[in-house]
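See below for the structure under consideration.
With one protein chain held back, the other chains of the complex are shown just where they sit.
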């Protein structure tokens, strides 16, 4: 928990630095492209996470603050409809300017201004600190997106370039498989009000009634998923949701993202390059649709987010974002923050699925057992995986 | 509850007849068109509800049964992927043949064959009876769709023809407004196992924990919704989900479906024709997106389906399908039926919202307090409405 | 040539009657559907060809003329942007009303009113007569469209219904094949100013310089086209225009429209029903793209419209609209008529190809050797064919 301004400032600097370290292995060209709508160019992430501090803090609280460039608000706003116009999302990859160099200068400018603001006395210090804390967590979220967007950018290039030759995407779970059994009863979920940072969507600790259930202590492996493929899982309509079936047929989906058959053998593209499929490792890059179909085939199911949370201490998590059966809807008594920051989470609470845990791409100290991640059910460029329940 | 074969047969005949009565006011041309993907031509409903009996019962259980026409399975299958090919949904309105006359002949043929099957002794009688019961409920569902599809077909014709001049779409709730208050605790929901017919998706009576809440004893009226419009509700981005905001802007949505401004005054198209907007009547034909935005504007919320169910006896329901905040996901221990009928409900359990209650278009004895209706959040051609909670 | 009002009136009545005779074999349902954008529902043709007389003649020249229905202008306008709003083209098949019966009443009403107008003395008689002549030719064009649209409607129905069991789509050209050779020099083309009716686009008789060429006295047969298919014509990219190659691949085109392989044998759907492919008959229902690719494969070419016209008397024509290599552009000194009728032809003079001749579906006395028909190069629901040149 952050308790002093100094600690906050330190965390701020660390976070700003880490974002740039993630981009170190990139060529200038890699910063620019947007091969698909939901992926943003790395340079956009660099600018947007910086703009956030300028938009929500510096221009309100720093006396005589000069915007680095007046047009950047237009270029780097993401989805905050209430703070003005923005570049259409699909258009991000069409912008060659501002250059990467200019964006790094923008970062330095804003980082310094914010450090000054935090260092000098200010009547709004506690409000500012709480906004800086959000800004830091916001940037950590973009660090994970940076990694997964970079993977998408390189992994969809026909040359399949390496990002970092020693990047490790997973470690094998070598312990024995067991079912964790939980008894029916009333439990509590949601973030307790303990002063630690959390998002609005996980707040409101509350009681829930849960039936008996069992949950696996291990993630589904590549080997297990391969069995599903080989058993014709992608061809058996009865395993799939109706819109999932349309999706796999329209998009011609027959395996997880980044899986390739080369000379008859399965390979996977990873951030350390193309590799033979590692059978023992936890499966990654599947959609909710596929996670659900796989669970049907196993005659089991996915856990709800509630089930996951109440027994999360009984298993290791953090390698993969784990799809749950739960739709992303508000907790009882959910309150959206006032103003533009109210757009952070609440407005996405429809047609998305909750994922729990965290992944190898999640930034240090970013996730926690009450964290509610969410994506549309067809997306799979995150490090998503499966933990079965029954 | 149906207890004898005779009762079942009677209900079967009543149901078949009612379907045809609904179509009585139509011109032949009205049976044919499909102005939008989610609306089916009336003649398709007539054929499809008939094909259901042929496909799932007659051809399996009636000795020497001759299909009325071998190609009808192709023409009238809806979404049962596992029983063979079908006309693409968007293509239903392109088929002028079979003619309406032929489809009525098909109905008579199948009705007679099924009546015979039920009348004569048969070793599979109890299995057959249970399938007939599903077929009857299936046809009742299509009766409601018939009415709402007819409304769409006529209501989107520039001539705005009348369906039935005395059709009453709602009655004013004249009683006083009150908040029903429910106390925190453990409750039970889901259909008890009492032998009465219900769908798979409502089965599995189970305990839930519910927090204190209040729910309105009245539906939102046209007058209240008009206030929201006049207050600029459709222009205030902070009230809307992100994808709802895209939807209202892309589709240019500014009022409920069937509302028109004519010479400066609001009118609504109804099954009895175009009428001045009746302010006192319950609102109809809004999407979940609009229901949610309205609730935000009122600084309240929509109830969950659980909340709705545990106190449904405290208010009148049945005029409007009431949008809930709940996503359509399986109940604990949900089991999909084996085979093609397993496609009935389970495969839609993603990206849809639950509606509770029933509407003026719902067939007699079709709905009940545990009934889980579901639609995509943007759809509004059903008689959908709003009941607020807080 | 029409020389008297009586002759004109006679031709008017004949034409109105023929339109209705074409529709005789239809069921009510067949009048309603629009399976693809470029096909219009038969009831729309019936109404539109009637509206033309009302819009351009009756309401201007008939004293105290009452519109049959004020909304019909909106429903039956086709593309005359300058005379007011209209139903979006793709929406024509969504309109169940006005009913077929009502449209026939509309026809009778307008036919009578127009007959009266022509019969009674009127100071604008010669202007009116010339407009009636256009209206008659306009309706003849819609007669051809009616037949081809009906073929599309029935031929894309999975039940493949028969239109008229004795309809003959072609006759075999039994005479010997010969090349008609034309010598280089100056020729004249375009409709001479002889008082006979013609469209604006063929006016302006003018000189052209033509090189030596040869043109076939026979149309390409189904047998010849089958050779092209069997030789892999649809798979050889070098035979096709770039956008044609995209088109055949996107649309999965592998044969002329209405050709089907059934149990290993080629069949064709005709207005008299499904039949084994008649090898000797002239090919029909191919796009310009296919006509061009076929000619490339034969190491020949399509004639220009100029070449076709200057030697048209040397061969029989009239069974198929013959694709030419000529783009549809204005003749020298082309003048668009003033006002809304100027929209008749001129505004289509881009991105279309000229077809010459006429077809089995063309109405009697409608075409002539200077007639310039035109369609987009991908369309093939007309009776289109190929005559080779070199």
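By letter and in written order, the chains are A, B and C; residue numbering begins at 1 in each of them.
Everything below uses one rule, namely that contacts are C-beta pairs under 8 Å (C-beta built on N, C-alpha and C of every residue); 3 or more make two chains touch, one makes a residue touch a chain.
It should be emphasised that the depicted structure is a prediction, and the values quoted were computed from it without experimental measurement.
Q: Could you list, sorted by label, every displayed chain in contact with the chain left out?
A: When the entire complex is considered, the left-out chain reaches A, C.
Q: Which one, A:11, A:95, A:115 or A:237, makes contact with the chain that was left out?
A: A:95
Q: Of the residues A:29, A:64 or A:263, which one touches the chain left out of the display?
A: In the full complex, the listed residue that touches the missing chain is A:29.
Q: Have a look at C:244, C:355 or C:386 and name the one touching the chain we're not showing.
A: From the options C:244, C:355 or C:386, the contact with the absent chain belongs to C:244.
Q: In terms of residues, what is the contact footprint of the unshown chain on chain C?
A: So the residues of chain C touching the missing chain come out as 79, 81-82, 184, 186, 206-209, 211, 213, 237-238, 240-245, 288-289, 292, 301, 325-327, 329-330, 332-333, 342-343, 347-351, 353, 377.
Q: When the complex is taken as a whole, what residues of chain A touch the one chain not shown?
A: 27-35, 43, 71, 74-75, 87, 91, 93-100, 153-154, 156-159, 161
To be clear about the criterion, only the chains that are shown with their structure count from here on.
Q: How many links in the shortest chain of touching chains run from chain A to chain C?
A: 2
Q: Just grab the chain with the largest centre-to-centre distance to chain B, centres being mean Cα coordinates.
A: C
Q: What's the call on chain B versus chain C, same or different interface residues, using the half cut on shared numbers?
A: Same, since over half the interface numbering is common to both chains.
Q: Distance-wise, how many Å sit between the C-alpha centres of chain A and chain B, to the nearest whole number?
A: Averaging C-alpha atoms per chain gives centres 37 Å apart.
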